[in-house]
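Of the protein chains in this complex, one is absent; all others appear in place.
Just so it is clear, A, B and C label the chains in written order, and each chain counts residues from 1 on its own.
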């Protein structure tokens, strides 16, 4: 991981509150793996004070892509940056998804809720490279909340979509769509990223069917480098439950290790 | 005075650290008098927290001009604004120069040091309108610090310039230039704006020759509207010395009322 | 209801005083009120707390009196002011025509001066209550003031309650080990309400001159920077006293104000925000009303003290 104080914003694409940034950051781009994240300083001043964690949405030797939704102050400021602007980032950070967990020829489900789809695009491309078969399940509140559809389609991946309001695809939460798909087909692995309630429900559904999962967790992060102990989640290991730093051991954890409140 | 939350930046002109902003702000533009100032919110966040005071450099029914030097954080942020950007200002505020103090046909000296030249341009134009004869004395550290020269010349006013390093015009402080000019010609009035040491020296020079002065003072300002009592300067009146709010009774004061530490 | 939020009941009852809404202006940040007439309709405010008054006129501290810090402001004005006579003669009559509660922030070099101020003002009309400023850090060495000790707080409040015919709001200092002890001392002495917080004793250094940035060396820190400390103290005190608590410290928006109400404040004061936006206090009133309406809250008082500790 490196500190890139003046990475450059190359390209901006936006859909309402959703933004895709293409950033020139060779070192980070070369190193990044799916499920890892970067910490971005959105302002030069002291408010907001802390960096913001964003998952790596795509990466190549020139740099990396981010895909984010404006959630508040920090992402709001970030969203107003223009091509050519400086981006101050640290990364890639954390432990990502285990691409190798899905053998050549086998199917993997990639379940993304809302902004949680961000890292799954990168993961899908990597899975395709290894000869695995990613099936993308992409859910959002409504049609306007699943803007990455076309981007997936352009790569030949046909995401199966769900919207809570039924405005597009399956009407209902993406977890229900996942349950239906699981009745049709049993993947080698389920990779998921999204809000806690979705992850919790999905973990239960997968466990019932004995399908292994990898879940990318979220938390407010003070540092992203394992120093503040602010980003903990309840995680199981041999010795039982404990508060584990998700920036360091995660953000991706095997579903069976994650305990839910 | 009014609060103009979304005045528009129309035009930006810059010379190194010096900037001229033309701002669309009709209400403020119509009301402004020479020597008055506006309070500008440079950031949307909480740092810097306070507005920054800037003198009215020119005004017409469409809006007003500012002329400022980057002195730190706030003026730095302001200087990065682009035409079309929103400007949040309050003004015009304070009591300006007494234009009528110089009768038709009479001469007035306008002595500006560095950024202190800002309000004198506006004053000069108004004096010309009343048929008075403004003589502009414009001093700076070096040639690069007296960028408004051409702007004055374009209006037919020939500023007499001084630079501390002798790189242009009279070599020495503008106060010495003023002293020389005063030996040649006795103006009805001296209007001045600049750093405290210059104002203090000028006040002494003028007093010795019995020429009345009006000095525009500076201070850190918390509010600009007379509420914080943070902007005081030592001022004399019938009852003697006291701390007077320069945002309210000033920023312009008759030289003989100003006491210097 | 035309205006958004106009349907919400904002009236606030402090027991000894009924307010149109829970938003007051903080002393020393709103002058004598009149300075702000060009910017907002003063009668839309719950009330105005005027600049701190000593008995006689005061010079205040030499400049620099202000320095900006990260999301904050340090001031050492030193309570420059006109004194009670000029206030009663020149300011009070003008405040009469404004339909809002006028609260006078009372200061003193010693207990006698505090008493003298209220005794003088008691002879004049148009004052809804006194706010006892026992917590100004900018007049004595190391920020010393009565609000730093339970006993001095108790004695002064007791004395003023006996001297005054009007309700007394005691304004506390955050520069203490236990704000609850001080609050309880003021309550025992009979204060009608508490206002907190005043400023945090602070300092700024000019690295180039190697001197304090304030002529007074130390000053009082205010603004968004101190809001988390103010909220904590309001929450600690509100649950431990029976008198109403007025919360302040870094309130810039209706959301900030509502956080104080949720934490237990019956009303709030808007301070430094009025320097940034002279109409901030009126905006806070509007934002509170709009928030309540959007959430189906019929009366703002229903929000007070509703914080849930899981």
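Quick notes on this structure:
To be clear about the criterion, a residue touches a chain if its C-beta (ideal position, glycine included) is under 8 Å from a C-beta of that chain, and two chains touch if they have at least 3 such contacts.
A quick note: this is a predicted structure, and the numbers were derived from the prediction, not measured.
Within the full complex, the chain left out of the display contacts the shown chains A, B, C.
The chain not shown here is touched by just one of C:71, C:105, C:170 or C:184, and that residue is C:71. Touch with the chain that is not drawn comes from one residue among C:34, C:86 or C:307, which is C:307.
Residue-wise, the contact with the chain that is not shown comes from C:218, picked out of C:55, C:87, C:154 or C:218. By the touch rule set out above, subunit C reaches the unshown chain at residues 69-72, 74, 142, 148-149, 175-177, 180, 200-205, 207, 209-212, 215, 217-218, 221, 223-229, 231-232, 235-236, 250, 255, 258-259, 262-263, 291, 306-310. Touching residues on subunit A toward the chain that is not drawn are 1, 3, 41, 46-51, 90, 219-223, 225-233, 242-243, 248.
Contact between subunit B and the absent chain runs through residues 46-47.
Assume only the chains that are shown with their structure count from here on.
Distance from per-chain Cα centroids to the pooled protein Cα centroid is smallest for C. Ranking every chain by how far its Cα centroid lies from the centroid of subunit C, the top place goes to A. Remark: subunit A and subunit B have CA centroids separated by 55 Å (rounded to whole angstrom).
Between the Cα centres of subunit A and subunit C there is a gap of 47 Å.
Listed for subunit C are residues 70-71, 224, each touching two or more other chains.
Annotation for subunit B: residues touching 2 or more other chains are 46-47.
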